[in-house]
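Here is the structure we will look at.
All protein chains of the complex are present and in place, except for one that has been dropped.
Think of it as A, B, C and D in the order they're written, each chain with its own count starting at 1.
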Amino acid sequence: MSHPIISVRNLHKWYSGVHALKGVSLDIYPNETVGLIGDNGAGKSTLINILSGVQLASEGEIHLDGKPVRIRSPRDAMDLGIETIYQYNSMVPTMSIARNMFIGREPLKFRLFGLGVMDHKQMAAESTDAIAGAGLHLRSPDALVGELSGGQRQGVAIARAMHFKSRVMILDEPTNHLAVKETKKVIDFVRSLKDLNITGIFISHNIHHVFECCDRIVAMARGEVVLDKRAEDTSMDEILDVL
Amino acid sequence: MSHPIISVRNLHKWYSGVHALKGVSLDIYPNETVGLIGDNGAGKSTLINILSGVQLASEGEIHLDGKPVRIRSPRDAMDLGIETIYQYNSMVPTMSIARNMFIGREPLKFRLFGLGVMDHKQMAAESTDAIAGAGLHLRSPDALVGELSGGQRQGVAIARAMHFKSRVMILDEPTNHLAVKETKKVIDFVRSLKDLNITGIFISHNIHHVFECCDRIVAMARGEVVLDKRAEDTSMDEILDVL
Amino acid sequence: MKRLLKIYMEKPELAALVLLVLLVILFQVQSGGVFLSANNLRGILGILPEIGLMVIGVTILMICGEFDLSVGSVFALMPMVMAVLMADGTPFILAFGAGIAACAAIGFVNGFLTINYNIPSFITTLGMLFIARSLTIVISGGFPPLLPNDLPNWLFTVFVGPGDLFRMSFVWFVVIAVLASLMMSRTNFGNWIRATGGFLPAAQAMGIPTARVKIACFMLCSMLAGFAGMIQVLRLGSPLPSIGEGWELQAVAAAVIGGTALSGGIGAVLGGVIGAILIRVIDNGLVLSQVDANWFKFAIGFLTIFAVVVNSWLAKRAKAIKVET
Amino acid sequence: MKRLLKIYMEKPELAALVLLVLLVILFQVQSGGVFLSANNLRGILGILPEIGLMVIGVTILMICGEFDLSVGSVFALMPMVMAVLMADGTPFILAFGAGIAACAAIGFVNGFLTINYNIPSFITTLGMLFIARSLTIVISGGFPPLLPNDLPNWLFTVFVGPGDLFRMSFVWFVVIAVLASLMMSRTNFGNWIRATGGFLPAAQAMGIPTARVKIACFMLCSMLAGFAGMIQVLRLGSPLPSIGEGWELQAVAAAVIGGTALSGGIGAVLGGVIGAILIRVIDNGLVLSQVDANWFKFAIGFLTIFAVVVNSWLAKRAKAIKVET
Partner (left out) sequence: ENMNIVFTHHSSASNTFWQAVKKGFDDACGKIQANCQMIFTQTEGSIEQQAANMEAALARGPDALLTSIVDDRALDDIVQRAVDANVITIAVNVDDSEGAAGNARAAFVGQGFRPAGYSLGEAMSKHFPEEGPIKVLVGISAPGQNWSEARGGGVLDFMEDFKAANSDRDISFERIDSGTDLAVTADRVGAYLNANPDTTAYFDTGFWHAAVARVLKDRGVGPGEVLLGGFDLVPEAVQQMQAGYIQVQVDQQPYMQGFIPVMQAYLAHTVDLAPADVDTGQGIVTPAEADAIMELSAQGLR
């Protein structure tokens, strides 16, 4: 078997008075899609927030391609090729859809030390495409995100992540708020990650969805990994049991 | 058949440049549970926000028990016996769970013109019960809501609504963020509404859930009602078709 | 032990208390023991209730998510209304009623405009700052009337307590602070204020009459500021139209030093009180430490920032203590 | 047509423009035609760039979600630094560089403390207000030096344009306003500023270096304030340590009148500019309308609130227009 692309060793996380991760170790292999499930408050979001640089671990190590890395900010994670869809929307409500799509990664007509003039046309065109690609029907890329319905917002977040495909893709409950068709699109997308050479981590409370699109299933409870099996080696019942 | 408990006539809603409800008419009968489904942005949340007083309709009428009513604020709706779980969490993150449970309906030891001294003990005890009743395990009722995981927060919202059972209960995508067991608890709760003499409106993108616990199914698309049938008279396929 | 320390340090108002003690020690040494002398304490405690009462109102309003820049002007307006009325022969108690009513009216206008037109209270109350100050000058005609001699000073400004250390105003201050503190922590109204400031949509969705709650806080804030102004005027014996200028920023600073968040929802009356004491102590201590006049403001600014930085640093330390709660 | 009206009215900066036109007409009539006379315009346009430049910085900082109360003091500090250096024989250009560097340093400290200790910028910059003012007094030793006679006034204060209507400072103002406006709407940096102020967690999650963006805005704000102060001193010819007192609140008011939200994320440079013009027009127009000295502040306060109320009312009307967009 190949070497793990991400390898997490003995990760601990303390939030003030809460011990949210109690020594989590986990290996994720290239081009595999891992389904992460677990009770409410099990620590799933905490784990992936650490991987995507939103939070800092209190203890433990992260290795990428076998090399130890320090992920101190979301920028670090992105630079390492980790793209994330967060459980709670990471959209700026006072900005338009098109601008939200490209925050931090604006296409520039002209650049100097990373700053430059944005290409509004390209942004509008690409975001229209990306949103259509996610199966969403929206009025215009200039609508404010704050004026979208819950599902529409989630759809934009997904469209953004799909547009900026990366080496590793983390999706934290992406299908919440989504309607039937859009949910199907997301599941298909997750399933297609493998073909695109992308490693995926998919969090969901819907075991059907997890089994539909994941190769390996990791279950967490109370801050620890309690089950880690290939999808074909386990069953829904076993998983419901450990939770 | 009995008279409708809530009857909505020709409801229109304009958000600045968006015509979100285009003449919705709907009758809801006592002790029935209505499943409301529809695409993202169909206008479901808008409709129920109007029923629960969070938003004002631009046009149209609402009748309760056959009498026209004006619901100008959430307080009005509550006074009419309408209790709501919102799609986006209606919790104050900087306050404790116990305080959040009872916002606006604090048990008082002593009162004068509606103001008085809160009974902290009762609040702690009742909220502990309510949360356990919703199947949630939380550290203490004094934890801040802002420090809970996504599912834990949703659980508190559900516990609150279950605790303050009312005549009409509206649930806007209540199972989002919830883990398997908690989801089941919610479905059971919705199913039990009938026995408690409560009328329910249940919004979900999970058609299985809707069929599991609703008597009647209403589908919306682009601000209009496009299907309104009893659950036994329709099928998942028919519904997927109209959406 | 560790757990207690953690719980203690996480409360910003208690962190401010640590700082207060440190500063008191520093100034006591710096001033060669004068700082804690009865004479000096008498001076500090004489003024404290005036800024303190104002800070209580401002703190509550900030917890409710709003902001009041007009307190300094209301501080001057209320006693001027009283003085003008009393100069016309109105008895004290009626003049007092009229003054408080004027403050309540100003608070109401602040709240009504802010909520009804959905504009930032920063602007409403900034406008009111000018309006109330202007009214003060207009009704005084530029030169304030003299106060009559038969005022109930025994109720507000006489010295009481062991060694005549306090003025009566201090008793008022303590009583009102305790009541306000109880209101915030024990009554449902306090819960509503906190919810309204913490997350307005949630408070509204839960049926709290948020508009009325906010207006009530605006009115309370104005009335406390006016009451404080009256006490000062009784103490000084002269209704000056210029008192209270710049106090609005000091009051906000005191509330923030005591741990109240500018964005609302977080804070405690006790914190505001400690913040007010800190500000008075800094001011007085710097005078006693004979800081050079030109550097005086520097020291004030520096210590204000320092207080909040230490507060924030202590809270961070507390969070890092690993004890399960 | 209806749609255009709607789009137009929904922009708060354009609503402010309507108000501006109305006020200009009002004052023109009130003053019997003096208001728009060349002489009076020359007066308004002379002082406008100074408050205007400050407002540009404050607006951008507010869009970024922060707040600066120290601008008024920096306004005084920068020219004082220059004057003291020039009195020692430093050439203008070097003194200018040193002044701007001092401003940048102050902005940096503001930003660094605010972000690193996670404290409200209200407090950091309130402290800095005192500190910078104190430094201004300290370096001048209480007695400001006279300016040398060979200053490049032609670059900043000479009259230019048709009928000598503008000063050069106005050209600077327009150029900087246009550049700032373009930066906010066209560059990725502008996008970052707006995202940082709009919803900080989202901006962070998307990998924007929010700390650096905020610090840059603080520095920009301080530098613009200092630059404005220098222009004023060149115009008036004397570096007084007291200039700019109270301007910080005016600058915030101008930004809000122009539609910038105090909570960040919303606003436009153009709005701030219009707000600044409105404030100057109100001030000037009231003098021409011969408002009594005691009522002057009343009128200022009233019109400030009125401007924002009208703005908010127009936006509400616009929202109620039923046109699909």
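The working rule: a residue touches a chain if its C-beta (ideal position, glycine included) is under 8 Å from a C-beta of that chain, and two chains touch if they have at least 3 such contacts.
These figures come from a predicted structure and were not determined experimentally.
S.K.: Can you list the shown chains that the hidden chain touches?
M.R.: C, D
S.K.: Given the contact definition stated above, which residue among C:Thr124, C:Asn191, C:Asn284 or C:Ser312 touches the chain not shown here?
M.R.: C:Asn284
S.K.: Taking the full complex into account, find the residue in D:Ser37, D:Thr90 or D:Ser185 that is in contact with the omitted chain.
M.R.: Selected residue, touching the omitted chain: D:Ser37.
S.K.: What is the set of subunit D residues that contact the non-displayed chain in the whole complex?
M.R.: 31-32, 34, 37, 39-40, 42-44, 46-47, 50, 76, 130, 133-134, 136-137, 142-144, 146, 159, 232, 235-238, 240-246, 280, 283-284, 287-288, 290-294, 296-297
S.K.: Residues of subunit C in contact with the chain that isn't shown?
M.R.: Touching the missing chain: residues 31, 34, 37, 39-40, 43-44, 46-47, 133-134, 136-137, 140, 142-143, 146-147, 232, 236-238, 240-246, 283-284, 287-288, 290, 293-294, 296-297, 300.
Rule of thumb we're sticking to: only the chains that are shown with their structure count from here on.
S.K.: Give the chain pair, either A-C or B-C, that is connected by more C-beta contacts.
M.R.: B-C
S.K.: Once you find the CA centre of subunit B and the CA centre of subunit D, what distance in Å lies between them?
M.R.: Whole-Å distance between the two chain centres: 47.
S.K.: Mind pulling the subunit B residues that touch 2 or more other chains?
M.R.: Within subunit B, the residues that touch at least two other chains are 16, 18, 139.
S.K.: Residues of subunit D that touch two or more other chains: which are they?
M.R.: Within subunit D, the residues that touch at least two other chains are 325.
S.K.: Using the touch definition up top, name the residues of subunit D that touch subunit C in the complex.
M.R.: Against subunit C, subunit D makes touches at 69, 113, 117-120, 122-124, 126-131, 133-135, 137-138, 141-142, 249, 252-253, 256-257, 261-263, 294-302, 304-305, 308-309, 311-313.
S.K.: Help me check something: in the complex, which residues belonging to subunit B touch subunit D?
M.R.: Residues of subunit B touching subunit D: 14, 16-19, 58.
S.K.: Once bound in the complex, which stretches of subunit A touch subunit D?
M.R.: Where subunit A meets subunit D, its residues are 52, 54, 73-75, 77-78, 84, 86, 89-95, 99, 102-106, 108, 115-118, 120, 139.
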